[in-house]
Every structure is written in structure tokens, then in C-alpha cells.
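Note that one protein chain is taken out, while the other chains of the complex remain in position.
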Amino acid sequence: MSDLLYVGKNVPRTIEVDKVTGRAIYINDLKRPGMLYGKILYSKYAHARIKNVDISKAEKLPGVRAVLSGYNIPDVRVGFLKDQTVLKKGIVRQFRDEVAAVAAISEEIAEEALGLIEVEYEELPAVFDPIEAMKEGATLVHEVDVRGKPVTSNIIPLPWKFKAGDIEQGQKDSAYVVKDSLTTTWINQCCMGTSGCVAEFDMNNNLTLYNQTNVPFLDKQRIVEYFAGIGLKGQNVRVVNVTVGGSFGTKLDTDIYEFISIQLALKTRKPVKVLFNREEEFQALPPRQPARFTIEQGCDKEGRLTFRKSEAILDNGAYTSWGVTTPSVMMMPMSSLYRVPNVSFEATCVYTNNIYCQAMRGYGNPQATFAVEVSMDRLAEKAGIDPAELRLINSNQSGDITPMRLKITSCGLEECINSVKKKLDWGGKKKKQKSRGVGMASLIHVAGGARVYLSDGHGMMIKIDQNGHVDVLESGTDQGQGSPTVISQIIAEALGFKPEDISLTFGDTGLCLWDAGTHASRHTFMAGNAAIRACEKAKRQILEIAVEKIPGLIKGNFKRKKRKDPDFVEPDLDYNLISGPEKLDIRDRMVFPKAAPDHPYFKFEVSDILRSGLHVGVGESKVVVADAFYDPPTENLDREMKGNLSLTYAFGATGVEVEVDEETGKVKILNLFAAHDVGKAINPTLVKGQIYGAAYMGAGYALTEEMLVENGRVMNPNFRDYKMLTAKDIIPVDPILIETDEKDGPFGAKGIGEPGLVPTAPAIANAIYDAIGVRINDLPITPEKIITALKEKKKQN
Amino acid sequence: MNKFDYLIPTSIQEAISLHESHGEQSNYIAGGTDVMVKIKQGKINPLVLISLTRLKGLDHIIYEKGELRIGAMVTHRMLELSPVIRKEFPILIDAVENIGSVQVRNVATIGGNIVNGVPSADGAIPLLTLGAQVRTVGPEGERTVALEDFFVGAGKTCLKSGEILSEFVVPELPAHSGAAYWKHTRRGAMELAILGVGVLISLKDDMKTCAEARIGLGVLAPTPMRAKKAEAILKGKKVDEETLKEAGSTAAQECKARDSIRGKAWYRRGMVELFVRRMGTVAMERAS
Partner (left out) sequence: MKNISVTFTLNGDLVTAEVPPNWTLLKTLREYFELTGPKEGCGVGECGACTVIMDGDAINSCIYPIPEVEGKTVTTIEGVADKDGTLHPLQKAFLENNGVQCGFCTSGMIMSAKALLDQNSEPTEDQIRTSIAGNLCRCTGYVQIVDSIEKAAEMIKEKK
């Protein structure tokens, strides 16, 4: 690759200056003319029959413009399995069930109105433990399925069964086998900007939804389907994002609050904002999916993995969102982290009266990798092999096709493990220190798109005006990861312009082409590849104009020179150098002939070319506009849950050194090395930013974060008692960028948004074991659990 | 948020008479970091807030002849940055520099912290350990109460209606005294303690034997408490690993630790034992 001007450089985020000056408009800040404020009334019980809903007093409160309940809006079902209505009617199945909603002229009046809604409940027995819920005779959370047929079990009929090879044979071939049980719990995404949206209808009943979604086109589609059920078939929906205050998975679904704001806007004929306060964000927003794993792994005498068998039980909560699809991603580490020939994985999802879950960074991979990587360490110990060595022996390699049929292209796993080993001084520190220990874990994740839907396409349009300013209509979304800067860098590089020439509009369904969603760490990969293709087309258009117009421009220059200086002699120029667009190139906003990059007469500012192409006088004027819809050659998962769903995969390893205070049980992280195969770091500073943030999230996941849910109720719905880490929780994170130059990635890049988080918790758990000889298989690893485990260990000795 | 009127009197007498005229519907407010949150959460519902911020004579830190007087309206940040507190009463620094955040400490007052009456009050335990007294002024005049007797129940103090806490007085400490406080938390900041342990040790002239010990415990009973039995263990004895251990386990037994979402009783008891020992050691070092 010739020397790159922008890709690979730490271009600052100057394009986002509004964020440091208080001018960026988040959903909290958005005001539309005549806007009303919507508030939601939640259920008082985890499971109850609704006997009566009386909204009459609330309706009469001055300033209230609409009061809705399950009884005055259509019964249309929504959600992944269409197992809930927008406002609940008849039965409430969890504490956060939305029973009524109010739109009023101020937030205070809307709150007051909620207090005037009278709901009569008849409490029903509830079930809060998925194991209990699976038993025969357990209280049914749903009595009929979506088609109205009676249901006899809380187990959801979902196809999460994966099998490859022959497990029994694998067990027979094993010299060493370990079996473990591990659990992970509910984790809140803790976006600093809370959830919310503004719904606004025009007088023709077309909707504009100002939102914060990761999936504007899917969001739109779900609303279009919803419209069909509520008598608005054929009306247009436009989803437009404002500045988003973080996502981490919270915005992949179309949440109930979005439908509520739409209903309120429809009823009042005014824009309606529904905005969560922080308590709602903890209690009424679906968190990360908890999981209970059993996992069995074996290896032969040489340490080669022989089989991996795992089962998971997922507490689905009362309804279904993305949480219950996490097993489809769990299959990836289960089947493909390291070379393992025989694999089986089965996940059972069970309805309970707890809160239901959605996506969160990593989407099942952090949970499953915790299980796999703790098990690997146990296996290493049993086999008498160093844990790093066991991983290297079984490392994925370029060219592998895994049991899930994932095609491994570029693979820097070995390099990641080795660099982490070195940084940790693995040999010098492993099993050598009192109360201090080192541990590691690796990851595999999709990094080249993810064919979750039938299309994994991503569209981009660019238009270039006569001044050389580039407007980009980008179908992905920006949640703060730095996409405006990164995509500007790629486009600037591909076009030969400068990043400051570029303005981007993200995720507006009225303007942009389709995209499957900014999820699965796919944005840079997909947008970058679409950009390169669109820029190729745009560049060609510019160069075709150049070929046509340069001779005329030169003639004009010479005329002017002759007028000033009559003695001027026109030089003899070799117009062959510029006779075709393939002979020209653009760099630094200058069009020039490839064969003579510094030609004194054939080099032109790109804006001169563009202007001459547009303002022609006589003939056909031209504008430059190009689009690309990039859909990588990947596969959906087939019935056996196998298929190469991504064009390339991210690999990485996290190594941690911890110190445990054996008297208090508190864990201090002394060092955290995160080595990631990123293909190519388009902007190293931004890539590191993803790794730092993910490492902190991972440390919280491992040690301090948990939603305390008791009998269906979230007991710590605030930042005081939900332990997200602060700036005083110092973790020395050292990100190591390994560039394997992925041939299918834009300039070689792969995704990084989620991988940074995935191996952190098991690395910490493994390090704790090295430090104090106890394993805690239940996240988070709190001081209490460590003290209890140490006491147990003492008793046994 | 509920509707309330906001009054800003400029003298203590004015504040007290305003409170008298509005009675139960009114609430005093100092920095507001507790009161405003309680109102937002619907825990209290006053119709009138009476601000104490413009009352004079309540924001002093005076250390004279061994006696320390801290005005009730002194903020935690003022304490944190006070050279005399840092030098003479480091146990207070141990507490205040770990309260909330800089933003909270800039506004929250030590008086407000104690009047809030919660067992986790980080300001209360060190003051309790130092043997502080509380001065109040109210419709019936002034009175002085030992801080120990100030807390009567979870979230309840013995403040009578209309009374304003005006000042903390720490009487001169015995010779060779050192004191330290530990706030046990899960994270590095923004924490309500899992528990708090304050230890003061006054040594005899031989610098080894304990003349007097005071142990203050927070979040280990419905109110901040003194572990009197544990204190008695240390009194008159040589302060070493063993006696501190014994004092610790006694304190663990006499505290009334309970389960809450912030921690389990068994863990709290274990940590009391541990931190009485650790803070006792620090107190010893500071006494020397």
C-alpha cells in the first residue's frame, strides 16, 4: 500500500466539536414545536390479573392531553416473538409491565397524572427462578402462545441446539476431562444518556421518529408492520437519530416506549417525547442476558482439545427481546474458540416473571467465553500444561474452517497470546506470587459483518459539490464510537480528499440507503467497504470530467498568460498523459497524471475540475454522485446453526495481573494487557478508546456489577448501588494493536467494538485463581464470594 | 418535584421563627445534597424549605487550646482542604475525602450529614470516635448533647422541632492520641459505605499502653455507635496485634450488623474485626 495520508493516523475528532461545547442535541435536549411529554405507569406486581384500569381522574387533570391503557389502544402484538402488547391488558407478567401512559404539557403534570390512574390488581403466584419455572406444574407466565394455542410449559420453543462431530468419541479420546458450572447475571448497559424518543405525525399520518436507535431501518420496518395492525397501513415512517448518549446494545430492538410515544403522538396529534429517568433506565430497560452454564471439555495427552460440551439455561423473563437470541452468538466461542473437533451446545430459554433482556456489548459472547475460558484453565491444570501453552497448542489458524463452518481468514490469535504472555512476564509470575496472580483469556468474535438477517447489506451514498465538499449519507449510526472521524478518514483516503472536506449524515431512513444495523462490531468494516466502492465510482466520475475539461482549462490559462505577456509561448504538452481517467489520480485534493505527478500544467485543484463539469454553458453539465450497497459474500446460519456468517473474525487475548487482599476479599488489578487483532487500525487512538472502555466494562462485569433482582424487582436502580466503575478505580490498561491486514477489510480493518470486552472477566477470574487458589464461577466475583471461598479452602485443608 | 416555597433567612432567630410559623410542613435545608434528593424521591414532602446558608457564625473551623469547633455549615470540602484538620485531626480527612465526589463535598455540610441521621454518615463516625458534642439552638434556646446521644434511631436524631444544629465541639483529646477512620467500599468513589470503622487510641506516657480507646462504628447498627465493650478490652493494656485482634472480635460481636443490599451481616462483622485491628494500628502510628 502506498503511503497513506489519513488511514492509520490519529486524526482528532474535530468533526464532533459540538460535543465539547454543549451544542450537540441529544434526545434529552430535543424540542419540537408543541411537544408534549409522555410518562409510563408500570405494574405494581410481578404477576397479577388486571381487574380494572380507571383513567378518568387522570384525564381530567388540567394539562393532560391523553391517557392510554391496554383497553383503549389496539391489541397489536410486538417484540421478537410477538409475545406482548404495547400496553398490557388482562395480565401483567413483570414489574416493569407498562399498564398506562400519559401525555401532558409538562413532565410534572404527566407524573401527577400517573398518580391519578387507578389500577386494580389481583395478585397471582409468580415464578422467579428458571429452574423452578421449568418444572412441571410451575406457574405459567404465558398461558397461550402468539397464535392463541394453549401452552403447557414455560420453556420457549427456540432452536438453540448445536452439534458437530461426535461428542462421545471425543470423550473417549480424552486423557483429561473437566466439568464446571458457571453463572453470569443481569448487567445494566449504563448508557449515560437515558433511553427515549420523540414521535411526531404530520397531518397525513406519516411518522417521523426522532430516536437513538442502532437499527434505523429495522426500527422503521417494525413500526411499518405495527402500523398495518393499527389502521395506518401504507403510511410512511422516517426514523432519524439525534446525537446518541451511548448504546452498548440497548438500541437494537424497538422498545415498548417507542410504541408508546407513537400511540400518544397519534392520539394527541402533537409530537410526544418519552424519556426515561435513571430509575426507569434500571428498572424498565432490558439488561444483559444472564446465563447458567455447565461445560465439559477434554484434551488428549498432548493437550489437543478433543471435545467441548455445554448446556445453558437462560432466564428469559416475561417477554422476548434479543436476550434470548444470544445463544446464536454463544455458539461462536463454544464451537470456534480454539480448534476443537467435537462440539455440542444447547441452550434452554425459560419464561419467568423477572425482567426480560436484550443485547449488550458482546451479545452472549462475554457470557459464553467466561465459561469456555475458565474451563480451559481448569483443563490446563488437570493436564499439567501451562494455560497459555494449552491455548497456543489449540490456537485457531488462518485457513481453518471451524465446526460452525466459520472460515478463518486473517488470524492474529497466537500473536495476541504471545504478546500478552510477554507483557505479563508469564513465566516469571505464574504460580509464583503470594496473593498475586496472572491469568489470561482469548476471544473470537465476528468482525466482518454478521449475517443475522437475510441481507447483511450496508448502503452509502456520496455526493460532491462544485467546491469539492463531500456529503455522505451513511446508513449506519453513531453511538459515540468515532464513526464520523473514521469514515471521513477512509473516504478522504479513497477519494484523495481531506477529512475536513467531509460531512456525514447517519442513519436517516428518509435519506440513506438500507443497513442491517450498527451492531456486531460491523460499522467500520461495512461502511468502510461501502465507502471504498462508492469512492471508486465517484473518483471515476471526477476523473472523466477531468479528462474532458482539462484541455479546455489549460487553453484558458494560456490565453490569460498570453494577454498578460505577449511573448509567452505555449509549451508543447503531451496530452496523452491525461487522455483517459485511468491515467489520472487524486491526492490531497489535486488531480494529476499518474505518470507525471508534479506536471506543471496538468495538475488541477479538484474544485476547479468539478466547477468546470457543472458550469458548462453549452452541453451537458455533470454532478458527482455515487452509491454502493455492500453485502459481503457470507452465509446465514442453516438449520444446524452452521454457516460462515461473517467475512472475517476478530481475535484477541487479555492478560491480567491481580492482587487479592485475602482479608477483605477485594481484588486490585495491577495490570491489564489487551492484545487485539484489529486487521488495521484506521485510527489507533480511537481503536484504543474502544479497548479502554471495553476493558473497564469487562472489569466491572467481573468484579462489581450486578443488578440485584429480588422477586422480580430491581433492588438497586441507581448509580449508588449499581457498581459501575469510577475514575478512582484505577486499572492500568495497555492496549496492544496487532495488525494482520485483513484482505477483505477496508484498508485491512476488522471490527473492535465488542471484542475488547469479551475475554476480560475470565482473564480476571483465572488470575484470581493463580493468586489465591480459589475459583469463583459466579460473576461478579465480589469480596464476599472470595472470603467465603477462602474459608471453604481453609476448612478443607 | 413537589411544589415548595424557598425561604432564605439571614439570622438564626429568623430561621427558627419561620420554622415555628410553618411547623411540620417545613424543613431546614443546608447544602441540599440530602434534602433535595429525598424530595425528588418522594421520601419527604415539605411545603416550605428554610435555608441555613446565609446564617452567620456557622462556618468556622477553630482549633484553640486543644478544643476543636466546627460550624455546622462547614462543607466537607472545607474540612478536606483545612490545614489544621489535616494536621491535627487526620481521622476527619480519612472520612471527608471519601465522601461522594468533589461536587458533593463542595456543597454538602458536616451538619447536614449528621442531621440526616443515617448510620452510614461518614462525617458522624470520626466525630463520634473523637467524642464530639453537638450544640443546637432552637425555639427553647441552646443546648449541648453528646454526639453519642444525638442519634436515636435509623434516620432519627434527638433534634426537636425547629432546632438547628449549630456546631460540633471536640473537647481536648488526651495526650498521645491518634485516630484513624476506614470507609469500606466496593468502588473507589461515589460510595455509601458497606461499613465504617473509626479508632482512637490514647497512649500512656510509655507510648505502648492504652490509656483510653474509642471505637466508632457506622452501618453496623441502626445508628452510628460506639463499641464500648471493645474499647474496654484495650483500656489499660499494651496495644499490640493480639489486643487489637481481641478488640476487633469483641466489636464484631457487639455491633448489630444487618443484611442489606449493600452488604451481608456476616461480611460486615468480619470486616469490623479486621478494620478495628488495621485502624488501631494506624491510630497507634498517629499517636506516636
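Side notes on the structure shown:
Order of writing sets the labels: A and B. Residues in every chain begin at 1.
Assume contacts are C-beta pairs under 8 Å (C-beta built on N, C-alpha and C of every residue); 3 or more make two chains touch, one makes a residue touch a chain.
These numbers were taken from a predicted model, which means no experiment stands behind them.
For the options A:P12, A:G231, A:G580 or A:G773, the residue in contact with the chain missing from this view is A:P12. Checked against the full complex, the one of A:I156, A:C191, A:I462 or A:A749 touching the unshown chain is A:C191. Residues of subunit B in touch with the missing chain: 1-6, 8, 29, 32-33, 36-37, 40-41, 49, 51, 53, 77, 97, 100-104, 106-107, 188-190. Panel shows subunit A; residues 12-14, 16-17, 19-26, 28-29, 189-194, 243-246, 248, 277-278, 479-482, 685-686, 688-689, 692-697, 718-720, 724, 726-728, 730-731, 733 of it touch the chain omitted from the view.
Keep this in mind: only the chains that are shown with their structure count from here on.
Only residues 1, 184, 186-192, 261-264, 267, 270-271, 274 of subunit B touch subunit A when the two sit together in their complex. In the complex of the two chains, the subunit A residues touching subunit B come out as 108, 663-665, 704, 708, 715-716, 719-721, 723, 725-730, 782-784, 787.
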